[in-house]
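For this depiction, one protein chain was excluded, whereas all remaining protein chains were kept in their positions.
And now, chain A:
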Amino acid sequence: MNSNSDEVSLLVVEDDDIDFMTIQRSFAKMKIANPLIRAIDGVEALNILMSGEVSKPFIVLLDLNMPRMGGHELLNSIRSTEGIADTVIFILTSSADEKDILKSYQYNVAGYFVKEEAGQGFLEILSLLNGYWRIACLPKK
């Protein structure tokens, strides 16, 4: 068991307020106390990552379709930038397009989730993430 599970932060890159609220509500519902940080698009997310604002260990939950800088673009920047290239990233998007899935895994994402219309599916995703950071060893430096 990872003794630092409580310290793992979640950086959510999501342009939609309600989608972010969904995550917040689900956190509350499942009584997950881990820090939750939000970036509204790829540009903001990159700034946060570069500045080291979020302390390791953390994981990123990334939306694909966003204004300014979308998910694929951000993935590309992260993987080619020294220091943050090892970031653990999960995709959470409404796109079930085969091409989007393939492209994401080429950037070594840890998982790809399609946003469900109903709330129940999202709780499952969160409990998976909750289990993930409790069990998996994450880069700390």
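Points worth noting:
Here, contacts are C-beta pairs under 8 Å (C-beta built on N, C-alpha and C of every residue); 3 or more make two chains touch, one makes a residue touch a chain; residues count from 1.
Please note the rule applied: contacts and distances are computed from a predicted model.
Only one of "ABC transporter ATP-binding protein", "histidine kinase", "Anti-sigma factor antagonist" or "Phosphonate transport system permease protein" fits the UniProt record of the hidden chain, and that name is "histidine kinase". Here the missing chain is touched by one residue of A:Asp16, A:Glu44 or A:Glu73, and it is A:Asp16.
Interface note for the absent chain: among A:Ser9, A:Asn76 or A:Ser94, the touching residue is A:Ser94. Taking the whole complex into account, chain A touches the unshown chain at residues 16, 18-19, 21-22, 25, 94, 115, 117, 119.
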